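Handing you a structure now.
For this depiction, one protein chain was excluded, whereas all remaining protein chains were kept in their positions.
Up next, chain A:
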Amino acid sequence: MDIRVQEAPFDAGAELNAFTAAAGGAGAVVSFSGLVRDVAGGLQMLEVEHYPGMTELALREAAEKAAERWNLVNVLVIHRYGVLQAGAQIMMVATASRHRAAAFEAAEFLMDYLKSRAPFWKKEVTGQGADWVQARCEDEAALKRWNDS
């Protein structure tokens, strides 16, 4: 289980290759990369704030839940903070399991979980000014579906 909260950029391709090479016994690896999206008016930068300490705890809890529920061989979560430009890698999740359904579901669960439970906040800075990104009700609803199934 590899959980990283960092300011520095990372190479998603190299991370995925290393993760796959170390996924002994797995039959499936699923990965998701999150990129900084451009916005109307042109994004000058995205500022990502987090709560040091709590962020790592929340991500580890999510990874442990996923590993147990889907019997994962391995989990990787990387999430950046600080100042990011449009198009930059902001985060990635990778899951390894014996079968693909578990790897896909666990990756989706991790994404839903960290959207609503990991203490990150994004501020978009454009030519029109700076605005905190609003949380979306759909993200909370997306997480709830895992409790119902």
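The definition used in the following text is that contacts are C-beta pairs under 8 Å (C-beta built on N, C-alpha and C of every residue); 3 or more make two chains touch, one makes a residue touch a chain; residues count from 1.
Keep this in mind: contacts and distances are computed from a predicted model.
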item	value
Which of "Transcriptional regulator", "Sugar ABC transporter permease", "Molybdopterin synthase sulfur carrier subunit" or "histidine kinase" matches, in UniProt, the chain that is not displayed	"Molybdopterin synthase sulfur carrier subunit"
Of A:43, A:75 or A:91, the residue in touch with the unshown chain	A:91
Absent chain, residues of chain A that touch it	34, 49-51, 53-54, 57, 79, 90-91, 111, 114-123, 132-135, 139-140
